[in-house]
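In this view, the complex is presented without one of its protein chains, the others remaining in place.
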Amino acid sequence: MSISFSERLLGLISNVYEISAKSVSFWESFQPPEDISSNGHLIEWLFYYTTYVNLFWFALVVIGLFGFSFLYSQKRHKKPVYTHGNEKKHLFITAFIAVGVFLSVDLVITKVSSRDMKESFWNFDDSGDTVKVQVLAQQWAWNFRYAGADGEFNTADDVVTLNNMRVPMGKKIFIQMTSKDVIHAFYLPNARVKADAIPGRFSKLWFDANKAGEYEIACAEMCGTHHYLMKAQLTVLTQEDFASWVNESQSMAIATNDTEDVNLRWGWKWGSK
Amino acid sequence: MAFLEQHIHDEPKTFVSKYLISYDHKVIGKQFLFYGIFFLLVGGLMALLIRWTLAYPGVPFPVIGNLLFPHTGGVVPPDTYAMLFTMHGTIMIFFAITPILIGAFGNFCIPLMIGARDMIFPTLNMLSFWFSMASGALLLISLCLPLGAAAGGWTSYPTLSTTLGSPGAGQTLWLLSLFLFGASSTMGAVNYITTVITLRAPGMDYFKMPLTIWGIWLTSILNAIFVPVLGAGLILLTFDRVFGTTFFLAGAAATSGKGDPVLFQHVFWIFGHPEVYILILPAWGIVSDLLSFFSRKPAFGYKMTALSLTAITILSTVVYGHHMYTTQMSPLLTQSFMTLTMLISMPSAVFFANWLGTLWKGSIRFTSPMLFSLGVVFVFGLGGLTGLYLASTSIDLYLHDTYFVVGHFHYTMAASVLLGGFAGTYFWFPKMFGRMMDEKLAKIHFWATMIPLNGIFTGMMMMGWAGMHRRLYNPFIYEFTQNLIPLNKFVTYCAITMGLVQFIFLYNFFKTIFGKNIPQASSNPWEVGTLEWTIPSPAPHYNFKEIPHVKCGPHELGNPNLTDGKDFQYQTEELVKA
Partner (left out) sequence: MATKAQIQEEKVFQNSVAMTVTLIAFGMMFATLFLGYFLVRANAAVWPPVEIQNMPKLLPFLSTLVMGLSSLTYFKMEKSESQRSLYWSLTFALGIVFLVLQWILWAALKEKGILVSNGNVPSMVIAFTWIHAAHILLGLIALLWLGKFVLKKKEELTVIKLMNVGKFWHFLGVIWLLIYLMMFVL
């Protein structure tokens, strides 16, 4: 079905109207999805800080650019000032600006990022009451494996799901992942994190979810024609609901899984390199 | 060391020796320019196909949709979409920007601006162009293969780019095409570096060279060192595809032995990061000169600018890991890359401040080259600052592989380099073709490009902040991207507008070259002092009848003590004390 020119023009006008008439305002439309994690705010804080400081420096650039273009146009300013800009005072101002940019933006980001990575995102201490999930990425789906009551992966009581990861609220979820075929990336927009799933090696990620509900998991590394279809569901349950689901599922697993099926045993010993 | 004057050859007479197999750097430069413009159009069309699919999933592409995709009634299919974004990136980087900024301006400007009669190795120069042609031909052929062209992204990570993920000859031809391109680039680099070192006219010290030459020379140094690294990676991947080696195979692809896919990423980005600086350095150099020329005063802090460009060139070699944060290298390595990447801000801020210093208290002429240069100041300021977000290891956890990255690199590569390329084209056109392009059309071209351009790439950064990731045939199967449909449509309208506007440039460009009754340009229409403007327009085949002797710098404008009615001095004049 082809669209006529007038229909398209109408569409253009209604799009602009659409943005304001929708329940989502224009400002809201490009905000990140709801943050359900404990650490997502760290990324947002740093993003906003960087934005404010960048806006400051960029404002200076714009003022300089437009201001000088206005004040010093040929019509308004007939005689240029003949300087090579290599006197001491010029060098000092330039150095001052360069150091100013570095201290206000770069150094702060470096320090804050390093701290956040060390204390939060790279803190892979999975001891204690945590949930461990193994993720196998493939063209074009996500497989999830839970250890079951025996606490060992790749055993008969493992719960294996396709395209649906269920986690309890309020607990740390540790993920180890790999890929069957090409490089994929496990992306949780609502937790602001992602990591590559690479064939032949294991990568790790952890997050937590503080709100129950259905969220999305996406693949964030080009993996072929149907990369865009590689969506999975993140179901965040209350801790009781999660526990009962795991119990139920693992008894079903023991009862119904074919122990001879090699394809089911894609798991690995937790912590393998 | 005595100066060795190149002798004047006879003028070529036949059509073939004048326009096809030419050893004249000016002709080769123009050949690269036409070649680059052609591929810019091909890459641009691909961009529009991508944008259309994102704005109107499932809707046939207007006018030529049915011609291109008869099987789907004009709708771009998913596998073609993957091929489109792969080839768009590949073509724009290697077949549009590189030929125009480095092949065309490098070839045309270097001998003229340093006072030489030609490059030091004219035969090598000619070969460099024809290797590029062969490379381009291979790439175009790959588009016609039954299983299609390469479709694993311009970064072609294994194992998607191995025979498992990309069956067929498309990916292999892509590898061979880029290998030939690399050979062409390396030949060019050898020529440019040696020419600048050995053929500068008497009196032209390094710190009397125009900043355009600094930019192109530094780019050539990066080219010579890092293009071969890509070459090695391409060879190894080709061997994996064709000869059964297992360098990058793992998982299902490793049917016998295995290798490491991440090794490819290291090799690729060791080349890849310097490559982005290779693409921008010529534009930075050109803009640095043009801002001075059209402010009618010397480039502010010329020496510091040249040294900052050099510092950035050096730093660019040690920061590549920031493209690979999500592959989870060791924390130490990851932190080091972040810190080193951050350091690049300082020399960048230095030359940026110098740009503003050049404008300060000048007497600005808003010619088309100047407008485009001012445009570069704006877009690179914005684009460069957005790089800071991506340099942060923590923010990158969220922003990696989103449209924020796409917005960032388009601002710094596409916007800055494109605007810089237009500035250079309008500026050197009279020296190339002996006529002036229409200024009125040029100014319309500027504003009509600048406004939608900012719409497109700011829109993309907003989408990226919203979390929309890249390389998706239909992003809206995800709930969290639903709110971005209007923004995507807006970006597409801007892209279509910007695309159509480029016909103004094309019309102006070709009409002025081939039209009748176009007035001859003077030898120095812009009234500036670099050596190419001391000879007639267009430049005669031997460039300089007598090799010039350089006595002052390239930006001697606005000296109040000049007595001969000009407000500038040619580089061949004795410097008048201020």
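We call the chains A and B, going by the order they appear; numbering starts again at 1 in every chain.
Simple rule for what comes next: a residue touches a chain if its C-beta (ideal position, glycine included) is under 8 Å from a C-beta of that chain, and two chains touch if they have at least 3 such contacts.
Computed from a predicted structure; not experimentally measured.
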Fill in the blank from the handout: Shown chains contacted by the missing chain are B
Practice task
Based on the whole complex, identify which of B:24, B:118 or B:260 touches the chain you can't see.
Solution key: B:260
Practice task
Identify the residue among B:193, B:283 or B:552 that touches the chain left out of the display.
Solution key: B:193
Exercise for the section: With the full complex in mind, choose from B:174, B:226, B:325 or B:433 the residue touching the hidden chain. Expected result: B:226
Problem - chain B residues that touch the omitted chain in the full complex - result: 1-5, 120-121, 186, 189-190, 193-194, 197-198, 224-229, 231-233, 235-236, 239-240, 243-249, 255-260, 263, 266-267, 270
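Basically, only the chains that are shown with their structure count from here on.
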Completion exercise
Expressed in whole Å, how far the mean CA point of chain A lies from that of chain B is 30
Practice task
Mind listing the chain A positions that touch chain B in their complex?
Solution key: 2-3, 12, 15, 18-19, 22, 24, 28-33, 40, 42-43, 46-47, 50, 54, 57-58, 61-62, 64-65, 68-69, 72-74, 77-86, 90-91, 93-95, 97-99, 101-102, 105-107, 109-110, 112-114, 116-118, 121-122, 178-183, 185, 187, 189-190, 192-196, 198-201, 203-204, 216, 218, 220-229, 231
Handout entry: Parts of chain B lying in touch with chain A, wherever the complex brings them together
Key = 59-60, 62, 74, 78-79, 82, 151-153, 157-160, 164-165, 250-254, 258-262, 295-304, 326-328, 331, 334-335, 338-339, 342-343, 345-347, 349-350, 352-354, 356-366, 374, 377-378, 381-382, 385-386, 388-389, 391-395, 397-398, 400-402, 462-463, 465-467, 469, 471-475, 477-480, 483-484, 486-487, 489-490, 493, 555, 557-560, 578
